[in-house]
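A single protein chain has been omitted from the complex, and every remaining protein chain is retained in its original position.
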Amino acid sequence: MATQVDDARIIEFDVRTDEMLVNMGPQHPSTHGVLRLVLRTDGEIVSEVEPHLGYLHRCAEKIGENLTPRQWIPYTDRMDYLAGMNMNLGWSLCVEKLIDHQLSEKAKHLRVIIAEMGRIASHLVGMGAYGLDLGTFSPFLYAFREREKILDLFEEACGARLTYSYLTPGGATADLPNGWLQKCEAFLDQFEPIIPEYHALLTTNAIFVKRTAGIGVMSGEMAVDFGCTGPVLRGSGVDYDLRRDGEERYTEMYDGYAFEVISQKDGHYPKDHDYPAVPAEAVLGDCWHRFYVRMLEVVQAIDLVRQAIDRYSTASGDWGVPIKLAHKLPKGEVYLETESPRGQMGFYLVSDGNAIPWRVRARSSCFCNLSVTSDLCRGCLIADVPAIVGSLDVVMGEIDR
Amino acid sequence: MAEFFQQIWDSFFQTSSESPGAIAYLVAAVIHCVLIIHVVAVGALIFIWMERKISGRIQDRLGPTRVGGAFGWLQTLADGIKLIAKEDITPKDADAMLFKAAPYVGFAASYCAYIALPFSDGWVAQHMNTAVFFILAVLGIEVFSPILAGYASGSKWSLFGAMREAAQVVSYEVPLGMCVVVPCMICGTLNLVTIGNMQAGSFTNWLAFNDPFTFIVACVYFTCATASVNRAPFDLAEAESELVAGFHTEYSGLRWSFFFMAEYGSMFLVSGLAAILFFGGWHGPIPIAEPIAGVLSLVVEPLLNFGRYVVGFVVGDLGQVTEGVVATQIANLMGCLNFLVKGTIGVTVMMWVRWTLPRLRIDQVMTTCLKYCVPIAAFGFLGALVWQVNDLPTSNDMPVIGKNRFEVRESWVYQAEKELRTTSGDQKSSPDDQQPPFDPHQATGSTELVPQGAFVMKGGAR
Amino acid sequence: MMLLAAFDFDWHAFFFMFFALLTCGFALAVLFTSNIVRMAFYLILSLGASAGLFFLAGAEFVGAMQLMIYVGGTLVLLIFGVMLTAQSRFVTMKTSSGEWVMALVLGGALLFLLLTAAFRVGDWRTGHPNPANVGLAESKTTTQIGMGFTGVRVDKLDAPEGSTLVSGMSGYLLPFVIVSVHLLVVLVGAAYMARTKRRASSAGVGA
Partner (left out) sequence: MSGQNLVERLSQRFGEKITGSNLEAIDPWIEVSAAGIAEVCEYLRDDADLQLNLLNCISGVDYFIADPKKAAKAGWEPHTEVVYHLSSTFNKHTLVLKVILPRWKGDVEGKLPEVQSVAGVWSTANWHEREVFDLSGVRFTGHPNLRRILCPEDWVGYPLRKDYEMPLEYHGIRGR
């Protein structure tokens, strides 16, 4: 693509002789899709990283201006394609906020089950792919082995394995099939003892600790300043989780659930489980902590799903019927963020009173999380670049939308 | 071996020659070359299949299951055919000559090193007095392959891979050399056949268990060997998550597969070297090969003699098989199997490590080498030296079946000792009186057993 | 018989010629290439072929030494240095005619010296030796080298006892170690100097 730009800041156009400009991506094994990082390197040391986005831009927001909210659900699946359920949830809640739709208890618990299962599935990919970034292949397959089981459950619930379109404004497209809860519980019982295996292979592995501890350290203030959210924010020790601190429409889903926000407070993580110890080399806010928070959230999600299953089986009401395909939206504008696995996924919906929104905007968590790359990677080694970018756990589909 | 062919030649043409002729050497050389190339190429075939199966099992998969029936044992062959059929691409910016030559440099180096690697007592293409040194030297050349490939590819990622390879391999040669020196020091020779034979007997005679220091050195050796053949967690030169594929980013098809043959070739080479230097070479943990061979020879020897008798009708009387040769060769065959198993175990451990551990970073690799491996190897070397000088008890002294290693010391030590003792007026009995009851070095000097190479002739003059 | 005789040619000389030609050919290739990495590659081949000559002469230790030090050590460092310092990836070297003349004069003088020295050796002038009489090398060079280091006169093993070992002249081990440590010090010093110089120049650029 021959581009004619006069802007001197564009990195390709000023090459110094003693340094090397290297394109990491868009075709590169460890860029999680089609991220392109232009590295300015002096030997092995990276002096500057410039992310280039947009290789997966599919105009999702523009498409949203031509479809009704329910028709747009499949497009949310394709943003964060590793956590489609959580994207469905975010958009559904946003639309429900606009039309002021109240859900039954049962539907809320259903959503908790689905969203937390989606979180486990997404973090499993994050974990496995991070191992891949650091050069070990086996944890990736161990992670996918378990993820497949979750996808089997999802498939049974909604018929799809990746792009679910299951949670919709108004509830869900269908109730959970008979026996689903038992299968889900059986999965959790089987899955929970496997987590120490992951810890042995990655979290506490000496080489893994060497590769991640103290790398890409980001203070809590910096994380907030860059709008980092989710595990990236909590890995820097900021105690902020929308499931507890978010808008009421979202937090009421989790009312009465026992869970602690996973972040280091007073020098330690929640002690509700037998987690592996934090190694001495790890600095709060480094790659290791971001990874660790994700691993702990998997355990947390297991707990939440267990609680939700209990509540769901005794809750009153129905699972929620989706709104009409061309439900006429009231005039107004709403913004709602949910805690998706990668961070706070926000949807902004402007309606002029038609069934089709005037403007749809998706606030991507990875978009903000990725924006710290340049600052974190300055002065690191080439091998640290995949380690840092991997620890942010970005999904390009969500960044480029 | 050349003598052997000359014998055949002579008996066939009814001639008699004092030394083997050119034809005999040529035949011997071709046979050696073919055998070694099969070790490298077929070895790579098997090891790649093994790697697939082992990684599959480690990762809860099955690995290849279809090609060639059970266990997918022909998978590598199918892959090979695919690789041959692939387009051979030379990038526009590449230095075409070097780009094309680079894979062969690595393969040739890996192949050359096998010339000096004994597979059993005396089963070696070129029985070299300095085999350890030769193998280390040739392994050092192998580094040119990635360097040239990376430099000639005209790709930045390849160049990074080449630079990493150069830095890493050159550094790891230092501790590797230090570790290799320890068995040589204990045995007093650089001759791999002799080192291997000195560990005859039960596994307590293996040099790794000689004293605590040699065990440390053996561990360091294996670590450094893993690093010097570029296997995970030291596979920085081709780190796929950082450098795309490192030095072989731009390669495809057959040229690419040559890199892999070289890699698997050197993997087995360093594992085999470890087996000889530290783990008894071709001697099993329990010395049962010789009794078994003795029993087997009772059957095989008459058969061979009968065969000679029959053939003798055509080419003239061949006489009987030399007494004991059959038993020795059967023992050697079993030793060869032993050695192959040990080498394969080493390769398997490398695979196991690769599929378990994440990759180190370049600075950590260098730190591991310079701050840990080198001092530990030096410490092990000094410790083993002190142990040896002070005649501290070794596992070799244990009252178990087997022969004492120092009964098979190489002759030059005796010569030097003789010289020194006589000059210093030492009245101790002459070392000649302690002439070893078993001296494989002498045994291998006999014409039947030593497969002599093509270029250097006339085995030991003694 | 005729068949056998036809094949029984002087293969030792054949391989000597083969390796010698390889050595010289690649040495010439080094001369006539302008690309520095290719030069290094040809140098590898040339030095490797000369190592082959050593192997052919039965001097395995020296041959392996040649491979290890010159091919495996020096040339790797050379290429590594080129990769680290090269401004463009393929440095081309242009040799001016003045340099050619100088090189020819110097090299020619050296060649002349070598040739005269070589042909002073009596055996060289006696024509072609009988292959049957050629004593083929026995590969026991390490033993002699090792004994020589420890002070044993390997050339006088049969001399009367006590006459070869003179006190105070107990081998070459110590001088050898001193030389190698000296080399190491030089290398470390060179690395150190290169480092400080680079820092100073970068500071100079900054200022």
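Labels for the chains are A, B and C, by order of writing; each one numbers its residues from 1.
In this text, contacts are C-beta pairs under 8 Å (C-beta built on N, C-alpha and C of every residue); 3 or more make two chains touch, one makes a residue touch a chain.
Keep in mind that what you see is a predicted model, and the values were worked out from it rather than measured.
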{"item": "Contacts of the hidden chain among displayed chains", "value": "A"}
{"item": "Touching the absent chain when the full complex is considered, from A:22, A:207 or A:238", "value": "A:238"}
{"item": "Of A:46, A:73, A:98 or A:296, the one touching the omitted chain in the full complex", "value": "A:98"}
{"item": "Selected residue (touches chain absent from view) among A:116, A:337 or A:393", "value": "A:337"}
{"item": "Subunit A residues that touch the omitted chain in the full complex", "value": "1-5, 7, 9-10, 53-54, 57, 59, 61-62, 65, 97-98, 222, 224-227, 229, 233, 238-240, 245, 247, 332-335, 337, 344, 346, 348, 350, 352, 358-359, 361, 363, 367-368, 371-372, 400-401"}
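Throughout what follows, only the chains that are shown with their structure count from here on.
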{"item": "Farthest chain relative to subunit B (centres taken as mean CA coordinates)", "value": "A"}
{"item": "Chain centre separation in whole Å, for subunit B relative to subunit A (CA means)", "value": "51"}
{"item": "Subunit B-subunit C separation of Cα centroids, rounded to whole Å", "value": "26"}
{"item": "Inter-centroid spacing, subunit C versus subunit A (mean Cα positions, whole Å)", "value": "62"}
{"item": "Contacts with 2+ other chains: residues of subunit A", "value": "43"}
{"item": "Sequence positions of subunit C contacting 2 or more other chains", "value": "84"}
{"item": "Complex interface listing, subunit B residues touching subunit C", "value": "9, 13, 15, 19, 21-23, 25, 95, 97-98, 101, 105, 128-130, 133-134, 136-138, 140-141, 143-144, 147-148, 151-152, 154, 159, 162-163, 166-167, 170, 173, 190, 412, 415-416, 419-420, 422-423, 455-458, 460-461"}
{"item": "Interface residues, subunit C side, partner subunit B - complex", "value": "1, 4, 7-9, 11, 15, 35, 37-38, 41, 44, 48, 55-56, 58, 60-61, 63-65, 67-68, 71-73, 75-77, 79-80, 83-84, 89-90, 136-143, 146-147, 150, 152, 157, 161-162, 164-165"}
{"item": "Subunit A - residues contacting subunit B, complex", "value": "20, 22, 28-30, 43-44, 131-138, 141-142, 145, 201-202, 205, 207-208, 210-211, 381-386"}
